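With one protein chain removed, the remaining protein chains of the complex are shown where they sit.
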Amino acid sequence: MNSLKKILLGEQGLLVIFAGAFVVVSIFVPNFLTERNMLGLLQSVVTIGIVSCTMMFCLASRDFDLSVGSTVAFSGMIAVMVSNASGSIPFGLLAALLCGGAVGLVNGVVIAKLRINALITTLATMQIVRGFALIASDGRAVGINDPSFYQLALSRIFTIPTPIWIMILLFIVFGFILNRTVFGKNTLAIGGNPEASRLAGVNVDRMRIWIFTLQGMVCAVAGILLASRITSGQPNAATGLELSVISACVLGGVSLAGGRAAMTGVIVGVLIMGIAENVMNLLNIQAFYQYVVRGFILLIAVLLDNLRSSAAGRGRA
Amino acid sequence: MNSLKKILLGEQGLLVIFAGAFVVVSIFVPNFLTERNMLGLLQSVVTIGIVSCTMMFCLASRDFDLSVGSTVAFSGMIAVMVSNASGSIPFGLLAALLCGGAVGLVNGVVIAKLRINALITTLATMQIVRGFALIASDGRAVGINDPSFYQLALSRIFTIPTPIWIMILLFIVFGFILNRTVFGKNTLAIGGNPEASRLAGVNVDRMRIWIFTLQGMVCAVAGILLASRITSGQPNAATGLELSVISACVLGGVSLAGGRAAMTGVIVGVLIMGIAENVMNLLNIQAFYQYVVRGFILLIAVLLDNLRSSAAGRGRA
Amino acid sequence: ADVKIGFVVKQPEEPWFQDEWKFADQAAKEKGFTLVKIGAQDGEKVQSAIDNLGAQGAQGFIICVPDVKLGPGIVAKAAANDLKLMTVDDRLVGADGNPLEDVPHMGISATKIGETVGQAIIDEIKKRDWDMKEVGAIRVSYDQLPTAVDRVEGAISVLKAAGFPAENIHDAPQAKTDTEAALNAATTVLNKHANVKYWVAFGLNDEAVLGAVRASESVGIPAENVIGVGIGGAESAINEFKKPSATGFFGTVIISPKRHGYETALNMYEWIADGKEPPKLTLTAGSLALRGDYETVRKDLGIE
C-alpha cells in the first residue's frame, strides 16, 4: 500500500497514472490496441509532439509563443512553393527551415531586445505570418508537383512511418538538451529567476533569441511533414495549434511560471491529447459531446497531477 | 520640447499618443470622423469593451481567462432560449446572468480551491461551455420570439444606442472599483505579490472566485446584448474573443505578470483595436493584408508604450 | 459482415453538417449499418480521421473536406487503409487544379449557387424597380475560404452581367465567419456610403448576409430598401422569416442536406454491400426560398 503511494507520488507519478489509464483504455475500447491504430495515433500527434519539444523550452524560460500554428502553415507553404518553383525538394526544405527560423528569430529579437511582451509579440507575428501564408497562396492550398515529396511522410523505416521516427528523434534530442546540457539548465534558470540568471553570467537575451529561433525551425520541420502528409501546402493549416501544444506541455507538468519542465512529462501530455481524441472517435462520441469530454479530460489530468504533487508537498513555491 | 516629452512620458502618455493617432486618422481617412461611423465603431467594440472590464481584473490578479468567448455565446443562447420558453424577457436575462455567473464561479472555485492552473482550467471550460451551447441548441441558431428583445440593442438614449451606454456605464463602474475600492486594491495586491497579500490577511481565494464570477456575469451582459444585436442566440458566436480581449487589455498597459492595470488604458486598448479594424475597412485594405496590418499595429502600439515607460524609467521591480 | 461507414465533415458545428449527419443516420437505421461521424477541421485531422476509421474496420467513408486541394493525400490515405471513398458538397481536385474524376461525388457547385443568389437579387431589383446606379452591393467576404470566394464571385458575375455597376460593389471582409463579424464589417461599408439609399447583400452563407441586414437596421435603413439573399436555409434563415414583419433578409438559397446526407450514405452502403458503384458525379441544385414560400420549398427538398 505504502509503496504504491510512493510510486504514485514520486517523480514518475504522471507516467504511472498515464500507464494505468492506457491499460484501462486498451481493455475497454475496441480496436484501440491494434498496431494500425497505434501508428495512426502516433501519426496524429506528430505535429503537436514536434512543436512541443521547443515550446517546452519556451515556457520553461517564462516565455510564450502563440505563433507556432501560423509558422507551421507558412513554412509548409514555403516548402511546397519553393520545391515547385525550383524543382528541387532539398532546396524547398532548406527554404522552409530558413523561413521558420527567421520567424523565430524575429520573435526572439523583438521579445528579448525590444522587451515587448511575448504574448503580444507572438500574437502579432501569428497574424502577420498567417497573412503572409494567405497572400503567398492567394488563400488556396498549393499542390505539390513532385510526388516524391509525399515520400517524406509515406516512407517507413521498420514498418513505422518516418514522421514518427522524426518525432521520437526530436524527443530524444530535446530531452537530452534539457537535462544534460548547459543550454537546458540555463533555460530553466532563466524561467526560475531571469535577473538572477543574468547576474550569474547567463546571457539571457541570447538564450531567449536562440529558443525562439529553434522553435521556428522546429515548426518548419513540423510544417514540412504536415505538407507532405496532406500532399499540399495549406495556408489555413494548424490553426489553433498553439493552444493544443501549450496544453500538452502544461499537462506534462511544464510550469507557465517558468523554471519547471521535463521531456517525459511533455511526451505524456502529447499522448494524452492524442489518445483522448482517438478514443472519442473510436467510441463514436458525438461532436458536441466531444467538446465537453475534451474539457473534462484536460481538467482531470491536471487535477490528478496536482493532487499528486501537492501530496508530495512541493512546498510554497 | 521638454514639456512635450514630459506629457508623452507621463502617466497619460498612452492617451496622448492615442489622441495624436486619432487626429491623424480623422484627417487622412475619409468618412472616418462622421457621427454614423463613430457610432458604428463604438458598437463594434461593445462586446470586447464590456468583457475587458473584468478581464482587466482577472489579469491584474495574475489570472487568465480563455473561456470568455464561450461564455458570451452560451449565456446569449440561454437568454434567448429561456425568454422563448418562459415568454418573459426579464426572466431570460436573469437566467443568462445566473448561467454566466455560474460558469465564472466554477472557474474561480476550480482555480482558487483546487489550485489548477488558470490557463488550463479556462481552456477546459472554454470547450465544455461551448459544448453545452452547441448541445443546448443542437448547433443551430435560436430565433427570438418576442421582438421587444431586439430593443435592447436597437433602442437609443439621446441618439446613442443603449449597448454603448451600457459599455460606458461598465467602464465607469469598473474604473471606480479598481481605483477606489478595497476590492480593486486587493486585486492589484494579489497580482503584485500574492504571498504578501495572503500574509496581510487578504482572502486571496475568495477574491479570485469573485473576480471570475463577476467575469462570468459580465460575459452574460455582453452575450445578451450580442444576441439582441444579431437577433438570435448563436452557439458559434464570439469564438476567439478571448485573445482580442486580452490583447486590448495588454495594449492598455495591463501587466500579464499582475499588479498593474488602469481603466483608461484598457479603454484606449479597446478603441485601438476597433479603430484599426474600422480604418482598414474604410481604406478597403484586402482581407489577407489586414492580417499583416493588424499584427503590426499591435506590435507598434506596445512598442510605443514600452519606449515611453522605459524612458520614464520604471526600475527593475 | 457488418458494414461500417465513416462520415467526415469539415465543420461539425455548422447546422448544415448536423443535418447531413442526421440524414445519413436515417439511412444507417434503415439499412442497418454503423455510421461513424467525425469532425475534421484541417488536413491533419482528416488524415487522422481516415486512419482512425481504418483502425476500427470501416469499409468506406464519405467526406466533406476542409480544402479541396487535399485531394491526392486523401485518396492515397483511403487506399492505404483500404477504404472506399466518396465526397460530398465539395469536389476534390488534384495538384493541377482539375477535379479528381475517379472519386464519386455528390455536391453543389459553389459558383452555381452563387449565381443563383445573384439572379435572385437581380430579379428582385427589377421587380422593385430600383435604378441600379443608385444601389449599393455589400459583398460580405471571407476570402481565406476558397468556397466562399467562389460563391460570392458567382453572385457578382450575374450582377455584372445584368448591368450592375462594378464600382457599386463594396467589400466587407469578415474577420470570422459569424454574424457579429459580418455585422461590424458591413456597418463600416454602410457608413462609408451614407448617401446610398438602396442596398443588396450577399455572402458565404446566411449568417454573413444576416450580419449585413442587421447592419442596415442599425443605421436606420428601412427593410424595404434592402435585399439580402443568403445561402443555406437552416434555422438562422427560418428565424428571420418567422419574424412578425419582413426584414431586409429577402431570401435564401436552400441546398438540401437530405440528399447529400441520405443519398451519399445509401450509395456508399450499396457500394460496400452489393458492389454497386455510385455515379461519378451527381450535382444538386439550390432552390431559392422566400419569406412566403420557404416551408413548401423545404418540404419539396425533403427537409422539415
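The letters A, B and C name the chains in turn, as written, and every chain counts its residues from 1.
Just so it is clear, a residue touches a chain if its C-beta (ideal position, glycine included) is under 8 Å from a C-beta of that chain, and two chains touch if they have at least 3 such contacts.
Heads up, the rule we're going with is that contacts and distances are computed from a predicted model.
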**OP:** Could you check which of "Hydrogenase expression/formation protein HypE", "L-arabinose transporter ATP-binding protein", "Pimeloyl-CoA dehydrogenase large subunit" or "Cation:proton antiporter" matches the UniProt name for the chain that's left out?
**Re:** "L-arabinose transporter ATP-binding protein"
Original post:
Which of the visible chains would the unseen chain be in contact with across the whole complex?
Top reply: A, B
Subject >> Residue, one of B:G49, B:P161 or B:G259, that touches the chain absent here >> reply: B:G259
Original post:
With respect to the chain omitted from the figure, which of A:A96, A:V202 or A:A276 is a touching residue?
Top reply: A:V202
**OP:** From the listed residues A:N37, A:T71, A:Q127 or A:S255, report the one that touches the chain absent from this view.
**Re:** A:S255
Subject >> Positions on subunit A contacted by the hidden chain, ascending >> reply: 180-183, 185-186, 188-189, 191-193, 195-203, 255, 257-260, 312-317
Original post:
What residue numbers in subunit B mark contact with the hidden partner chain?
Top reply: 180-183, 185-186, 188-189, 191-193, 195-203, 259-260, 314-317
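As a convention for this text, only the chains that are shown with their structure count from here on.
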Original post:
In terms of CA centroid distance, which chain is the most far removed from subunit A?
Top reply: C
Original post:
Per the centroid of Cα atoms for each chain, what is the distance between subunit A and subunit B, given in Å?
Top reply: 29
**OP:** Report, in whole Å, the distance between the mean C-alpha point of subunit A and the mean C-alpha point of subunit C.
**Re:** 34
Subject >> Residues of subunit B engaged with two or more neighbouring chains >> reply: 134, 139, 287-288, 290
**OP:** Hunt down the residues of subunit C that sit against at least two other chains at once, touch-wise.
**Re:** 12-13, 143-144
**OP:** Going by the contact rule at the top, pick out the subunit B residues touching subunit A in the complex.
**Re:** 66, 110, 114-117, 119-121, 123-128, 130-132, 134-135, 139, 195, 243, 246-247, 250-251, 256, 287-292, 294-296, 298-299, 302-303, 306, 310, 316
Subject >> Contact footprint of subunit C on subunit B as seen in their complex >> reply: 30-31, 34, 36-37, 40, 43-44, 47, 134, 138-144, 147, 153-154, 161, 226, 229-232, 234-240, 277-278, 281-282, 284, 286-288, 290
Original post:
What part of subunit C is in contact with subunit A in the complex they form?
Top reply: 12-13, 34, 36-39, 41-44, 46-49, 51-52, 54-57, 66-73, 76, 94-97, 143-146, 149
